[in-house]
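Questions regarding the structure given below will be posed in turn.
Removed: one protein chain of the complex. Kept in place: all other protein chains.
Our next item is chain A:
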Amino acid sequence: MPPKSILKKTTVVANQPPPATDDRPVNKKHLEVALHHANIIEQRKTAEREVLDSIITLLDFPESPDADPRRPSSSDALRFSQAVAPFQPADYDSLIEERNIAAKCGYALCPRPKRKAPSAARKQFVDTSHGVQIVDKKSLEVWCSDDCARRALYVKVQLNEEPAWLRQGSHGDKIELMVENSEEHHKALPLRLKEPADSKKPADREEEDVAAAWAAHDDALADLAIERGEKPGRLSKANKDLIQDKIRERVAATPPEPPSLPKDTIFQSHMAIEGHIPRSSKSKDENDDDDDGNDAQDWDKHMG
């Protein structure tokens, strides 16, 4: 007598697509949908891997130990702004977190170590222009200076909330930097300002104007950042504020998921051991395509 299958025949049949002769168009459509989802998952994996690679690169940034975050070299600036362009704000937070763990200033164009709080206390007193303020030790130890905080957050507010793998025409994602040597960068960096209409101006006048316009533009964007809740040196708090404004949009931006049944115990029963479902598998509903509700069968007794 051949051994019995451990799976109930009925459930196996129920899981299979309808016979091919019935509904060819439907099957084809299913296939397309499945392919579409597979593609999105693939794109997502690739994008996530790229973000990780960029963060690893930016961990050891900038290469020169005496680089100046206010006046970065144009190659550093270009590499940095291109690396973070696909980032979501949360990815950027991860970059800062990882740099901080490596004891570095959170701003990737800064080679200095992060600031150290004067004491080990969880809350710290800090002198500001508004008088003494109490801040978290953690937020104090994110940057080397308030200046770097400002420049780093200026980048963050430009990041797209939408995941890179769902963005349309990602070539539009250009990140501008807050720099004081813009004249060295305006060829490499995206230049938003139009060329002055009067092109007969002497070249140096023109350079000055562009630099001034950039500076004004920088200030305006920095003001915007503050208005949007980004405060220098208060990253995590500010981050929350920023995201809350956009929560509805982000919901729409989550990757589509295949429909799933409610998280029912029967549904999870293939994970059960003696009727008990280990905790880690309860919350996950992947691989739920097998409905073998009754697997605890003694089909092994011949095996010894």
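Throughout what follows, a residue touches a chain if its C-beta (ideal position, glycine included) is under 8 Å from a C-beta of that chain, and two chains touch if they have at least 3 such contacts; residues count from 1.
Keep in mind that, in the parts below, contacts and distances are computed from a predicted model.
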{"item": "Hidden subunit of the complex - UniProt protein name among \"Needs CLA4 to survive protein 3\", \"DNA-directed RNA polymerases I, II, and III subunit RPABC1\", \"5-cytosine rRNA methyltransferase NSUN4\" or \"Cofilin\"", "value": "\"DNA-directed RNA polymerases I, II, and III subunit RPABC1\""}
{"item": "Of A:N27, A:S94 or A:N181, the one touching the omitted chain in the full complex", "value": "A:S94"}
{"item": "Interface with the unshown chain - residue positions in chain A", "value": "2-3, 5-7, 48-49, 52, 55-56, 59, 94, 97-98, 100-102, 270-271, 273-274, 276, 278-281, 284, 287, 290, 292, 295-301, 303"}
